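Take a look at the structure below.
Yeah, one chain of the complex is gone here, protein chain that is, but the others are all in their spots.
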Amino acid sequence: MAKDTNSNHADQYYKAKKKEEMKHQVITFALMIVFTIIAFGLVIGEFDKLFVFPVLLVLAAVQVGFQFYYFMHMSHKGHEFPALMIYSGIFAAILTILALTTITWV
Amino acid sequence: MSTHEDVLSSENLPHEPEKATLEGKNKFLGFWFFLGGETVLFASLFGTYLALKNSFGAAEHTTPSQELFGLELVFIMTMLLLTSSLTSVYAMYHMKNHDFKKMMVWLGITVLLGAAFLGLEIYEFYHYVHHYHHTFTSSAFGSAFYTLVGFHGAHVAFGLLWIITLMIRNARRGLNLYNAPKFYVASLYWHFIDVVWVFIFTVVYLMGKVG
Amino acid sequence: MSTATVGKRSFGAVVWDYLTTVDHKKIAILYLVAGGFFFLLGGLEAMLIRLQLMAPDSELIGAQFYNELFTMHGTTMIFLAAMPLLFALMNAIMPLQIGARDVAFPFINALGFWLFLFGGLLLNCSWFLGGAPDAGWTAYAPLSVISPGHGVDFYALGLQISGFGTLMGGINFIVTIITMRAPGMTYMRMPLFTWSTFVASILILFAFPALTVGLFLLTFDRLFGANFFVPDMGGNEIIWEHLFWIFGHPEVYILILPAFGVFSEVFSTFSKKRLFGYSSMVFATVLIAFLGFMVWAHHMFTVGMGPIANSIFAIATMAIAVPTGIKIFNWLLTMWGGSIRMTTAMLYAVSFIPTFTLGGITGVMLASAAADYQYHDSYFVVAHFHYVIVGGVVFGILGGLTYWWPLMFGKMLNEKLGKWTFWLFFTGFHLTFFIQHFLGLMGMPRRYWKFLEGQGLETGNLISTVGAFLMAIATFILLYNVIITTVKGKKSPADPWDGRTLEWSLPNPTPFYNFKQLPLVRGLDPLWVEKTQGNGKMIPAEPLDDIHMPNNSFLPFTISLGLFIAAFGFMYRVDAGFPAYVAIGVGLAITLGSMLIRSVKDDLGYHIHKEDLEKEGAGE
Partner (left out) sequence: MKGWMGRFRALFLLSSLALVLSGCGKPYLSALQPKGEGADMIYDLMMLSVIIMAFVFLVVMIIYTIVIVRFRQKKGQEDFVPKQVEGNHLLETVWTVIPIILLLILAVPTVQYTFALADTTPETEDGEPVEDALWIDVTGNQYWWHFDYRDLEIQTSQDLYIPTDRRVYIKLSSNDVIHSFWVPSISGKMDTNPGKNENEMFIHAYEEGVFWGHCAEFCGPSHSLMDFRVVAVSPGEFDEWVADMQAVDPEAVPENPVAAEGKDLFQENSCLACHAIGSSPAAVGPNVTSFGDRSKIAGILPYDKEHLVSWILDPEQHKPGNLMTGKYPMPSKEDAEKIAEYLMSLQPSDIGPDDAEDGEYIQPKPKEETEAEGDEAEEDTNEE
């Protein structure tokens, strides 16, 4: 399956790419920490519920996107099916949560 | 393809050792799909929790989530788990560079962070039970809370056992095509645990604190 | 750890072989035998139900036992008969249809089977240990929570264990289809049965976790004092209904889509035509699966979700009729202009069309939310879902088995007996269930232990019982057919039906490595392409080389056995005390220990050497 590209040149290129990627991942991590602090800050700051809840959810969604795309490499080649299945899972998940929070008389 | 013992050799590894063999590729895909299913599993638990988070019925001890949750501990736990996600990224980075030793070191750090997280979670549960009489059986809220957070905790515990087993088993033989997919898949699992936690601290703790 | 074993082997060796096998063809046979056994058991339960309902105000069977019977009939037929029998076909056929030597995860495949079997056995142990589950196969809380004894515990834990198995099987099939297709077998060249296996497996992946959670919550409520479904403590029983149907509705499509796949193959083969509108068939399959996820609440129209939710789910449900209709017409047009051979398998397929159309029609009627206030939980619903599940799934399984029997066992089922089975089963089926539509409308709710005299329900119920007996006779003839074929049947030719798809290109018996050389697929219906454009044989896509094979393993059995033992411990924790904790400890130790062995012991498989393959080829 894997193409043997053992030439030195390709190796160099590959290494550089991974370095680059690692840099992105560190930046991502920093952003996640910042987002988390913002999220906690919003709650500690006792802002209005109607403002806080959507922001919290957006922050969480972005963090999860970071995890999937940067930490778990979902943007890379060969991840078409994983992405499809994760999105299908998220679709089913949203339906489930919507149902349980709306039509169960909470 | 060459003979099967070759997968145990640590020499001449390709760039993506985790997906170089058909078995590795299968494992990689299968595990991703499993995570897709896990998404629904946790969604069902989240949905149940959201439906029951203010339900006490005729319970004796009813501490609403605003009073119950303390954010300091949760913040520390979040930082631990987020950091462990980064360390496992480092581990995979070194795996792709075929640097087995560094990979093991980073995995070791990941395990330590995860264990610290788990310890704090156990302490948190203990605290709730003894100071607030908020138990698994005290009310529907209690059942839903411990089930959701406990399922995540059990995932963390299982992940720790899994990574430790992998580390011990492969400590002496280095990286090869046979164990690379296993390490990779374990790291995927670890990231997914973090994904779930992001929602737990947001939906359960932060939103619970607000009300 | 050897190549093909030739000649007679001792009984013990055969048993050991099946206990440890990871070969998808043998696992298929295991699924078939176990699923067949549970099918007979579920059928027996059904017969007792019909006997009780033969006459009004009957005292033949007690109320409690009757409730256990119909609960177990539903549970057994859905989880332990229909799904495993479909898994048998999927395992036996799908890898051959895509030109694969094995499935993606042979070990997981075996594990899936053993988990299912031990889950099923656990469930049925309840009969001997104080009574079976008695809260209906839907186990609605709080009835299932307050149900005395351990019946519902067996239900929750048994289904949990077998559910894990199903989930694993599903993931295995998805990955197999993605990575193991032979060269040239593009997605749009995959036979419809493979496509439907693929889509059904995806449904399993996303539907079963909801059941897993639901069963966990039920277990926690019953065994550990949780309050999910206890209204007094703030619990909410509607959560169970949602979780159950979020799983339960896709489950219906998990069952019916593979049956659609079987029929697509059968229609095409016995009409000697390629499937009409292949791409729209694929599209319809995917669309049904997608819509199937958004309609679960149509099982809950009378729960009181309000008119808005009811209307949304009603319309979403009706929408499913469109892709289903597309399929029906495509099948009809496949036969149109063809050269139809009425073999037994084809009879099942042909009779499926009117039967399933009726089931679909009543489905749309049920989808009409306001009207469902009358149909819901009445015998109308019973009739509807039996039209869909028997008329679709069971016909599909029986047709599929008849069709692929030569491939699975190397012998042909007797056609004459097969036709007897078909006609009796078909007649009995319609006798039993057609009348039930009217019984329902006349005011007979489902799950009724007794119907009283003077309500006009006598004749209908009697007819229904007579029909059930015809189905029972048909089943016996089928059994006789299987036995007589196994004992006396002659070896069948390799391609007895003039097949079109890859699986018929294999020699009889199928070698345990399936394809000596992976075939090159040059179009839809690859064998047909070679028959019309080539020499009738598949062109190899690779030179003859060593074949990598997985090792057999006993661990799937022990992992499942451990869970089986631990389940007893959890159930009897309160009443038995210490011994129960021992059971939990031992059971989990066996399971986790086996998992540990699995992860520390390298399992690299073995190779069949090129030279051996060449020798075998010469011996043919």
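To keep things simple, chains are lettered A, B and C as they appear, and every chain counts its residues starting from 1.
Here, a contact is a pair of C-beta atoms (placed from the backbone, for glycine too) under 8 Å apart; a residue touches a chain by one contact, two chains touch by 3 or more.
All values reported here derive from a predicted model rather than from experimental measurement.
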{"item": "Touch criterion as defined above, residue of C:23, C:45 or C:237 at the omitted chain", "value": "C:237"}
{"item": "Hidden-chain contact residue, picked from the options C:450, C:522, C:573 or C:598", "value": "C:450"}
{"item": "Per the touch definition above, residue among C:225, C:277 or C:509 touching the missing chain", "value": "C:277"}
{"item": "Touch with the omitted chain, as defined above, among C:347, C:549 or C:613", "value": "C:347"}
{"item": "For subunit C, the residues touching the chain missing from this view", "value": "62-64, 67, 134-136, 140, 142-143, 146, 231-232, 235-238, 271-274, 276-280, 302-304, 306-307, 310-311, 314-315, 318-319, 321-322, 325-326, 328-330, 332-333, 335-342, 347, 350-351, 353-354, 357-358, 361-362, 364-365, 367-374, 376-378, 426-427, 430-431, 434-435, 437-438, 441-443, 445-452, 454-457, 459-460, 463, 532"}
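The criterion applied here is as follows: only the chains that are shown with their structure count from here on.
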{"item": "Rounded Å distance, subunit A centre to subunit B centre (Cα mean)", "value": "15"}
{"item": "Euclidean distance of C-alpha centroids - subunit A vs subunit C, Å", "value": "36"}
{"item": "Subunit B-subunit C separation of Cα centroids, rounded to whole Å", "value": "33"}
{"item": "Overlap residues in subunit B, where contacts from two or more other chains coincide", "value": "22, 25, 29, 33, 36-38, 40, 44, 47-48, 51-52"}
{"item": "Set of subunit A residues in contact with two or more other chains", "value": "81, 85, 88-89, 92, 96, 99-100, 104, 106"}
{"item": "Footprint of subunit B on subunit C - complex, ascending", "value": "104-105, 108, 167, 171-172, 174-175, 178-180, 205-210, 212-214, 216-217, 220-221, 224-228, 230-236, 239, 242-243, 246, 546, 548, 596, 599-600, 602, 604-607"}
{"item": "Residues of subunit C touching subunit A in the complex", "value": "178, 202, 205-206, 210, 236, 238-239, 242, 246, 293-294, 297, 305-306, 309"}
{"item": "Partner subunit C, residues of subunit A touching it in the complex", "value": "81, 85, 88-89, 91-92, 95-96, 99-100, 102-106"}
